[in-house]
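Got a structure for you, written out below as structure tokens; questions coming shortly.
One protein chain is absent from this view; the other protein chains keep their places.
This part shows chain A:
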Amino acid sequence: MEDSIPVNQKIEHQELGETGRPWEETVTTSQNPELGLSEALELEQGPETGLQPRSSPPRMPLSGDRTPDRPVDDLLGLRASFPPSSSQELPSTLSPLTLARQDFMAPWQSDKTTSVISEAETPPFGHLEQLSDKGGSTPHQTCQSKENTFQQTKYPLYELRDVSNHTSKQKDLRFDIFQEDDSNSNYHLDQPESGASEVAPSMLEIAIQNTKAYLLKTSSKSGLNLYDHLSEMLTTVLDKRPENAVDIIENISQDVKMEHFSKKLDTLQNENEMLPTYEIAEKQKTLFLQGNLEGADQELEDEIAEHALPNIMESAFYFEQAGVGLGTDETYRIFLALKQLTDTHSIQKCRFWGKILGLEMNYIVAEVEFREGEDEEEVEEEDVPEERDNGDREADEDDEDELPRPFYKAPQAIPKEESRTGANKYVYFVCNEPGRPWVKLPAVTPAQIVIARKIKKFFTGRLDNPIISYPPFPGNESNYLRAQIARISAGTHVSPLGFYHFGEEEGEEEEEIESGRDSFEENPDFEGIQVIDLVESLSNWVHHVQHILPQGRCNWFNPIQKSEEEEEEEDEEKEEKGEEPDDIEQEVGPPLLTPISEDLEIQNISPWTTRLSSNLIPQYAIAVLRSNLWPGAYAFSNGKKFENFYIGWGHKYSPDSYTPPVPPPVYQEYPIGPEIMEMDDPTVEEEQTFRAAQEAVQEENEETEEEEDEEDDYD
């Protein structure tokens, strides 16, 4: 027995005076049938060494056959799952349980554990005696057969586990079942499989080995493994004998872990999972530091910049009353990011436009108005493709002599609006996250708006992402984003009636533009509107962004006029175009500062919903306006102030699902007319008559010629 126990345990035994004694006694006095355990343990280790292969298979039924609800099973299964490999160090093993037990003991190296075993060993014996007294079960008395050895070796184990108050009857019952199980398996193994198991380990055995290997896997974090942990936990449980151990097993586990406070060793590789977190934090740090960096010498400039910077926190507060908006900290970061933007560019006016959600990243959009002097680079960019077009045309003209050129000309490109007018009144900057660099969006062209109306695409969050759509979209995602921003602004930017009025002088200056007055200024005499009125009547809200015509511009551009000025060749095209009523009649939309009560309905749905932010305290509530046409567009007004905000996917609402536009009409072939049809080949008769006619003519000619000649001669 002692061979199988680690050295320190042996010492422990000697130290443990009283508890150790019954043990040793049992070893020596083997007459008592109740003490079969120790005897069996002893005996089996002695003579039957080298029977390991036989001993391992019986573990199968132990772990497999039992019904799971039996409390013993957990422990037994665990023990049974120890592969023979580790037990080879031990001098001998016979029955799976002895094996398991030894195995179980092997990794225990702390002093505590050993004491537990010896302590735990004692009560079983007492119990055993009781049992045999009461039940008088026969197996106890005959300990020669292997089954009995099994029973008895198992019995203490069972007891070990089942400290609680089960009646002995129940135990008897289980006992019998165990017995059956084990005997069956033993017979199996003893006779046909004694040799075979050595050659081909059963599936279960492999599974068991895998399980143990898994349990022994050392955690990379703490350096512990579950196997040791479990054995230590059980040790603690058996040591302390808590009531209802199953309820506090988590805490025990925690305690055991806390005892292991080992130093964390250096690893070669650093964890870089959190890297992006640090990266963005580093970027945002500059936002918070920017005030300090600039110093006090730029106060003058700061004054102007302050003017440009909107008070986002204030409007965010109002939007929060309305139940929209971003979190407080994100809003503040955006605030700082806008400050960074106004500090680095010469911006006259800046506004937080909103946030457009994307698949991978989102866009935070800032609407700015530059001071004088900006945008030059962009104009150049736009000119390049036009020049290319001209080059193509010239090339076409060279070929014209031989073959007819294609008649088809792309419908004349409608020029984009100048910056600071129409849809390009403002410049938009976007960034994915506050702290990341702001990117200026290009100016929008009418073609982009027209196509954008026909498609519905999710934004990805990458500005250079190509837009693949059925009517091909001229540009990438930045252009699409810009077009959607223009559409949303035109549709949903509203202000309380009277806040803006048309500036007299400016209006006269810009009379050249046909749609008339397209500029407005803040009304200094604005006295505010009652919040209740704003909620109850939509006519108290007006659009202050120009309507975008179907053409894609805010101000009408007449394509016909233009074409007359240009080459004559385009006359034909112009005529064709003229047939379309679209282009002859000037497209007219609602003028600026039109009340939103005149907005078109979406299939009997009002395009706007107004609400009071709080019904409980109406006197301090604000009016909240929600667009139903552009879900995500909100406006608030407290009577004096107002703000617009958009947050959403950037798509227009439609009760019907999206239908892709119909394919363009197929071009009709050239009508079959005289210039297409050819004559039949001339027949022989026709040729003969023709020839006859020719000859007759010739004769006449000859005569006349002669006459003439004569006449000439006479002359």
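Here is the rule we use: contacts are C-beta pairs under 8 Å (C-beta built on N, C-alpha and C of every residue); 3 or more make two chains touch, one makes a residue touch a chain; residues count from 1.
Assume contacts and distances are computed from a predicted model.
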Name of the absent chain as recorded in UniProt (options "2-oxoisovalerate dehydrogenase subunit alpha", "Electron transfer flavoprotein subunit beta", "Radial spoke head protein 9 homolog" or "Light-independent protochlorophyllide reductase subunit N"): "Radial spoke head protein 9 homolog"
Touching the absent chain when the full complex is considered, from A:Y214, A:F288, A:Y658 or A:F690: A:Y658
Residue touching the undisplayed chain, where the options are A:E320, A:E369 or A:E587: A:E320
Touch criterion as defined above, residue of A:N225, A:N362 or A:N558 at the omitted chain: A:N362
Touch criterion as defined above, residue of A:D228, A:E330 or A:D533 at the omitted chain: A:E330
Positions on chain A contacted by the hidden chain, ascending: 68, 239-244, 247-248, 250-251, 273-274, 276-281, 320-327, 330, 355, 357-362, 433, 455-458, 603, 605-606, 609, 613-617, 626, 628, 631-632, 647-649, 651, 653, 655-658, 660
